[in-house]
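A protein chain is absent from this complex, but the other protein chains hold their places.
Chains: A, B and C, in written order; residue numbering restarts at 1 for each.
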Amino acid sequence: MTVLAFLMGVFVLAALAPWITRPLGRAAGWVFALLPAAFAVMLGTLAPQVAAGTPVRETLEWVPQLGLSLTLSVDGLGLLFGMLITGVGALVLVYAQGYLEGHEHLGRMFSYLLMFMGAMLGVVLTDNLLAMFVFWELTSISSYLLIGFDHNRLKARKAALQALLITGGGGLALLVGVLMLGSLAGTYNVSEMLAGKEGVLASDLYVPIAALFALGAFTKSAQFPFHFWLPGAMEAPTPVSAYLHSSTMVKAGIYLLARLSPVLGGTELWETMLTVAGATTMVLGAVLAIRQTYLKKLLAYSTVSSLGIIVMGLGIGTPYAVEAAIVYLFAHALFKGALFMVAGAIDHGTGERDVERLGGLARAMPALAVVGVLAALSMAGLPPLMGFIGKELLLKGTLKAPEWSGVLTGLTVFTALLTVTIALLTGIKPFIGKTLPTPHEPHAPGPALLLGPGLLALLCVATALVPSVLAMPLVGPASAATLGAPSTPDLSLWHGWTLALGLSALAVAGGCGVYALRGAVRRGVEVFGWIDRVGPASAYEIGLKGLNALASGQTRVLQNGYLRSYLFITISTAAGMVGVTLWLRGGLNLPERWEPALWYEYAIGALIAVAAVVAAVARARLTAIAALGLAGYGVSVMFVVFGAPDLAMTQISIETLTVILFVLVLLRLPDFRSISSRTQKIRDLFIAVTAGAMMTVLVLVASGATSSRAMSTWFGENSLEGGHGRNVVNVILVDFRAIDTLGEITVLAIAAIGVFALLRPSRMLRKGRA
Amino acid sequence: MNSIILRTATRFTLPLLLLFAIVVLLQGHNKPGGGFIGGLIAAAAFSLHALAFDPAETRRVIRIDLRTLIGAGLVTALVSGFIPMVQGKTFMTGVWTKVPVAMGEPLKVGTPLLFDLGVFMVVVGITLLMVLTLLEPEEKTD
Amino acid sequence: MSLLVLLPVLIPLCVAALSMVAWRSLVLQRVLGTLGSVALLVSAVALLLHVDREGILALQMGSWPAPFGITFVADRMGAIMTVLAGATGVATFLYSPASVDERRQRLFYYPLLSVLLAGVCGAFLTGDIFNLYVWFEVLLMSSFVLLALGGERPQLEGAIKYVTLNLISSVLFLIAVGILYGAVGTLNMADLALKVAQAEDKGVITAVSVLFMAAFGIKSAAFPLFFWLPSSYHTPPFAVSAIFAGLLTKVGVYALIRVFTTIFTQDTAYTHTILLIGAGLTMVTGVLGAAAQFEFRRVLSFHIVSQIGYMIMGLALYTPLALAGAVFYIMHHIIVKANLFFIAGLAHRIRGTSSLKRAGAVSVYRVSPLTCIIFLVAAMSLAGLPPLSGFFAKLILVRAGLEAESYTIVGVAIVVGLLTLFSMTKIWAEAFWKSPGEAPGESTGGEPAGREHAERTEEPECDSALAGPPTAMMYAVCGGLAVVTVLVGVFAGPVFGLAERTAAELLNNGAYIRAVLGENP
Partner (left out) sequence: MELLFAIIAGVLFAAGLYLMLRRSILKLVMGLVLIGHSANITIFTAGGLTRARSAIIAPDATTLPAGSADPLPQALILTAIVISFGVLAFAIVLVSRAWQEVGNDDTDQFAETDR
């Protein structure tokens, strides 16, 4: 249970962080980093076992009935991602200490970062798809809190919401997909799904499942057209961007695609979906990046592009392409993480974010300059750096793609070219050339700010120089897990004079050219500006506005504040439901003949009816109240006639009391006015008469139904003997059904309290006012 | 309504009406009537009194605070349900004994009658609370 | 042992009667009420444990044999609901002194709360359909008074709508009971289950069942019968609206579940289809209503409506898993919803306002991390985010929907889940994140188009809240309920197991009938 213990430890530390950050002082970030560092080391020790093809498994049951268990399984893919998350995570914690030194909410930042780290680790280490979903949503929430960290700014809050809604929405699609796949495969453990792969692929549900999983992955990994939340998320402080938006969270979607490739992949649908989305995102991301001049936005769009590259690689699906995707993912995490941190350090040290206003910083911050240049060169794909290896493999992958290889290669080269430009802009330009004035005097970053990017940049070199030691143990098993077959990516720096090398050189040269002409190019790509204006980002805005308009419109119509309209809808619904049911379900079995009533019964009935109608239409209050009383007395006479003396007595006394209450209280109210319009009256009359008719029919139908008289017979037989009373009604009230009566007097008591409570304070208040 | 006739009449009718109310309460088990109707008659008697004199005077005549009366009525009704539980029977099971009366056949007394008495008290209490609260002059009489 | 069935009703009723006698002493009333609610909770837990282990418990009132007397029955469903009522009751009693001013307390506030609890528990435990009506009236009447207590204008306006529409519901209920009695000649629910199954004229029965559906639909605030709820729930003191939000609509849902699993199963193809359509519409209209609101409790109120839809969805799908989902959802929702209203009171005390447009006096996010954590737990649970209770509730229902191949309702449930998240973040962003200095400008979720928002920058504030910093007890209550929410998530396995057993029991009413009517009815 080591892995599980470590994972829980991360969450526990997240819970503790806000309370212990202040006591720890400047060492806090360093202390917190120890845990993920240890985690990384622990994962590292598992590497040989994983490479040997035997994943480490630990299981903790959670809701076994639903198939949800915390099954941790460290296989190749999990190991690669786990190392990245813990390794980069440790560095980011240290970096955050330097970046946000003295910030009021530094403790919360650590807490959110650790929570995010734990969630992310959960996503990549669990084998159970439901458990993975649990962690998946946790990453969304913690990233919401992280993006909105500068909670005073409206822009930050909006960006946080945007990211949450898009990734959260994708997450819900994923949930449906997971549930469908789980019930289809009969298990939620991915490792056990392979056995049922044939059944999954043959099922009718395969298409929706694949689409739902892709939707979940594409939203999380910022694929077109869901990419726009990622640049928006740059509202977050830089440590967050470096962690979430370059090396970890945005890769969760890619992880998901890689993880499920063995189960869902290999079909034309899967490959087309991924390749098209990836290629589109790759090109668009790069083009949109060129338009930007803000450091972090440039990096964000280029991250979108890189994510597209990886998705495309997974989509092509050949061993070459998949290996390339995995290697590129690894390389990207190193150089993009480093570059984000460099960008943050520049911002921190100068207060300037616009690349066009930055230059010559190498003099003020030489160490950072070395780091930045190294990372940028890796991103540009120059040897002897990891980025170069990744790009070479990628070009090889597209060249050997089974279909559309020409187009894909062309697009990749084009993207690589623009990537070179972006690398030059973000990692090199700020440090070289003429020194430009900045908002405040540049100062070199301290060790906390330098450690993270420095180490990552160093790794860019080291992994490429000795790939068999530092890279191979990670990427080899990972691509093997993705492919579902043994795999050893060719990680050498030199393959001889190949076409890929030529294209690579072309891209570098072209990239430098674009860099030189960037002013013109920027104006040129403004053509694509519409994507931001009418594209998905504005679709989101319009959607949100539309939602709000729909919501308030609906509420204005339904919850309009008018009691009469509430009543109208309520009554029509009830009457309509009953009427339709009687009609549809054959309830209209009226008795065949009715026993006629006697003349005086007709007379009383007529009296009640007329009194009711008069009460309803009377213009004067007193007339109405008198008619109301008359109707009540009429009803009690009816009770007398039909053998219910108790009822009649009660009804008469209640009626009298009611009239007294009416007179005492309501005569203070103003006299009736005619305020409803004619149409309203007709409409109301219609619904009232309809509902009344419904009542009549119901009563007839019920009285026609033959029911047993067992109850009344039993009461009649047991009243005297068991209840010691001859008045059966009273015996029912105080004995057989005394609980009813207990409830009844409780209601009365409460009503009296209500009357008392409502009248007393009014008197007090009025006295106060007078 | 400061009528002397009404006041004098009320002085006589109040006890009579109360007596009638109690008769209705007691005979309710065998003839039409019962705690509810009896309670209403008693309340009507006191209401009449309140109209003839004034609510404060009526409250004085009743002595017991109406809120207490309502509570006591509820407690009585509940207690009538608990009595059988002392004997190990279910809540609200009727328990009956015969009370010998000097003349005539012995009177049967049982918890349902106690329950009805509770009903009676609550009804008197709530009706008077409503009526008196409404009749009372506009000042605090707490 | 069988007395256990009655205790949850008798305890609060006796407490209420005693506190009424003790109307002079507020302290005594408070102590009595609080102890009573604790006793209620303890007895309810004992009842649940007993019922879960030994089976359904029935008690014939006054020793009269069923179906002639009134039977009190506790099956798992009823016992679970009673436990939840007890828990909400304890929380409300503890929270009340910090939320209800002394003037209101003097007007029988505590006895009213006790009676409300008695009514709710009575409704959960009675086995007689007319007796159910009586308990409904008990809880309604006390809720009427609690709602209007204090007599401020917003309260009275809300109370008029609440009272009127609920009385319509009561009348429909009463009529339905009368007609049902006329048609089958019994009132005992177990006996009704038998007689309805034997009835020749199914058409009438179905029509009556639909009448019940309308009556309970109003009580549970389903579409399009929910208007009374958002009109009134934001007006009384926070403690009152919390217990309302937690318990009252769920009594309606309970009644729907009870009636449409135990009694009316003669035409499920028809009745449960209506329920399903209603469930979907309820979810959507509720959540849209919430999206249009800019007041803490009004957002929450509309969400109640929306989430009632989920519970009805579980009933409507009528599979073991779906019903278990509905049961789980109810358990989760009562705790979380009551807590959110309590938290609204907490936040109101800190910010000095419940408006989401206006920035509060201070930023809650800065001054009270504890409030933030508690709110996040409750809100995220409501939105169905893992690993909190709401996630499992939603997960079960969605899975049940998928297994029943009702893809439309699943789609609705999913989209509504996202929109719920949206409005929870709206509360979070506006009430917690926003800083005092900020102008009441554009909100995070975009500004709704419409006239009234241009006209009315000032939201009407409900002044039924006490001022001053929150008390420790408020934190304790909110925090305690938040812990429960987390625990339900952590121990989702056992809780779901209970829900599954409950669902199985509901779907097979034989045990219920035997427990009430004896072995050979």
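The rule is short, and it goes like this: a residue touches a chain if its C-beta (ideal position, glycine included) is under 8 Å from a C-beta of that chain, and two chains touch if they have at least 3 such contacts.
The model shown is predicted, which means the values in this text are computed figures rather than measured ones.
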| item | value |
| --- | --- |
| Which displayed chains the unshown chain touches | A, B, C |
| Residue, one of A:Ala38, A:Leu382, A:Leu436 or A:Leu700, that touches the chain absent here | A:Leu700 |
| Full-complex contact with the absent chain, from C:Leu3, C:Val31, C:Ala46 or C:Ile160 | C:Ile160 |
| Residue of A:Glu192, A:Glu541 or A:Glu601 touching the missing chain in the full complex | A:Glu601 |
| Hidden-chain contact residue, picked from the options C:Tyr95, C:Phe124, C:Phe144 or C:Phe392 | C:Phe144 |
| Residue of C:Val83, C:Leu139 or C:Ile175 in touch with the missing chain, whole complex considered | C:Ile175 |
| Absent-chain interface as seen on chain C, which is shown | 130, 133-134, 137, 140-141, 144-145, 148, 151-154, 156-161, 163-164, 167-168, 170-171, 174-175, 177-179, 181-183, 187, 230-231, 234-235, 452, 460, 462 |
| Chain not shown, touching residues in chain A | 555-556, 559-564, 567-568, 571, 591, 594-598, 601-602, 605, 608-609, 612-613, 615-616, 621, 624-625, 628, 631-632, 635, 638-639, 641-647, 650-651, 654, 657-658, 661-662, 665-666, 668-670, 672-673, 675-676, 684-685, 687-689, 691-700, 702-704, 707, 709, 711-713, 715-717, 719-721, 726-729, 732-733, 737, 740-741, 744, 747-748, 750-752, 754-755, 758-759, 762 |
| On chain B, residues whose C-beta touches the chain left out of the figure | 30-32, 36, 126, 130 |
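Here, only the chains that are shown with their structure count from here on.
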| item | value |
| --- | --- |
| Geometric centre distance via CA averages, chain C-chain B, whole Å | 37 |
| Cα-centroid distance, chain A relative to chain B, in whole angstrom | 62 |
| For chain C, residues contacting two or more additional chains | 13, 16, 20, 61-62 |
| Residues within chain A bordering two or more other chains | 722, 735, 738-739, 742, 746, 749, 751, 753, 756, 760 |
| Contact footprint of chain B on chain C as seen in their complex | 2-3, 6, 10, 13-14, 16-23, 59-63 |
| Touching residues on chain B, where the partner in the complex is chain C | 65, 67-68, 70-72, 74-75, 78, 85, 89-94 |
| Complex interface listing, chain A residues touching chain B | 645-646, 649-650, 653-654, 657, 660-661, 664-665, 722-727, 730-731, 733-735, 738-739, 741-742, 745-746, 748-749, 751-753, 755-756, 759-760, 763-764, 766-767 |
